[in-house]
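With one protein chain removed, the remaining protein chains of the complex are shown where they sit.
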Amino acid sequence: MQISYFSWVRERMGIAEEHVALPPDVAELSALIAWLAARDARGAHAFAEPERIRAAIDGTMIGPDARIADAREIALFPPVTGG
Amino acid sequence: MQISYFSWVRERMGIAEEHVALPPDVAELSALIAWLAARDARGAHAFAEPERIRAAIDGTMIGPDARIADAREIALFPPVTGG
Amino acid sequence: MIHVAVQPGIIDVAAELVRHDAGGHGASASFVGRVRGDGGLAELFLEHHPVMTHAALAELARAAAERWALPAVTLIHRVGAMLPGDTIVLVLASSPHRSEALAACAFLIDRLKTDAMLWKRETFDDGRVQWVEQRETDLDRAACWEDRS
Partner (left out) sequence: MIHVAVQPGIIDVAAELVRHDAGGHGASASFVGRVRGDGGLAELFLEHHPVMTHAALAELARAAAERWALPAVTLIHRVGAMLPGDTIVLVLASSPHRSEALAACAFLIDRLKTDAMLWKRETFDDGRVQWVEQRETDLDRAACWEDRS
């Protein structure tokens, strides 16, 4: 599964995207975020406040309970500030 | 006193402006309009519907009861349709 | 900077944008109104008062600049004979912030429909000539600005 990061999530992770093999128990978005936060120091920094993280699966915005098993690409990012 | 006409009031009067010497009993705007309507056929046509006439004295919009004795210029016209 | 004009000549929108934007404002809203060729319209003639029309536009521009603390307002109205496609009116309102610029622009276009001494006469392809009647919806839109702060 490909995960891409944006804005300060990208900066804190130190990479724009990566491919990961998730453990089978990481089934929802909230579990993915917890898994990334527990994986290493960069993840802990980027995902210290899960309520500030937004996500999209294959181009569609999703909520924390969304299942991610079938995703090709998951984007993780802070609230948008465009315009 | 100078009276100027605009839009279809001007067209019906056949002139853009004129100087008039008003009878002393023509003291308010409504009386002026009635006097013009009674004066000749052009006036009767232009001022057949007094409720459709707006007016300004020396650049300031006025109502039908406004006194006109001290006016230098009175403008008579239909409701505006600009923009 | 407040710039107001009532002119028989063509409105040069690009040139007015350059003039207006000289200050490099954070947010600029604009409105351009053009002559529509609906129903076989051949010519639009816009009559004005030589003094009061400009005075009304200047007062509207001043009121908008004060109400929304705008650094720049441009309000240009063409008068005389126009063809379909010609620009009748140009409104530009700028502010550091978008909500003020957008509100001022809408205020100016709504209010100049009722506050400025301007009268439209339409001439059609078949020779008909008619003066445009004031619309209730224009009065309603202009009046609604009275209630807001």
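Per-chain residue numbering starts at 1, and chain names A, B and C are given in the order in which the chains are listed.
Just so it is clear, a contact is a pair of C-beta atoms (placed from the backbone, for glycine too) under 8 Å apart; a residue touches a chain by one contact, two chains touch by 3 or more.
Just so it is clear, the model here is predicted, and its values are computed rather than measured.
Asker: Among the chains you can see, which ones touch the chain that has been omitted?
Answerer: A, C
Asker: Of C:62, C:98 or C:128, which one is in contact with the hidden chain?
Answerer: Touching the chain that is not displayed is residue C:98.
Asker: With respect to the chain omitted from the figure, which of C:13, C:42 or C:139 is a touching residue?
Answerer: Of the listed residues, the one touching the omitted chain is C:13.
Asker: On subunit A, where is the contact patch with the chain that was removed from view?
Answerer: Residues in contact with the chain left out: 6-8, 10, 56, 59, 75, 77-83.
Asker: Can you name the residues of subunit C that touch the chain not displayed here?
Answerer: Touch with the absent chain occurs at residues 13-14, 17, 21, 24-36, 38, 84-85, 96, 98-99, 101-102, 105-106, 109, 141.
We take it that only the chains that are shown with their structure count from here on.
Asker: I'd like to verify one number: the distance from the centre of subunit A to the centre of subunit B, where each centre is the average of its C-alpha atoms, in whole angstrom.
Answerer: 74
Asker: Just give me the whole-number Å value for how far the CA centre of subunit A lies from that of subunit C.
Answerer: Once rounded, the distance between the two centres reads 50 Å.
Asker: Specify, in ascending order, the residues of subunit A that touch 2 or more different other chains.
Answerer: none
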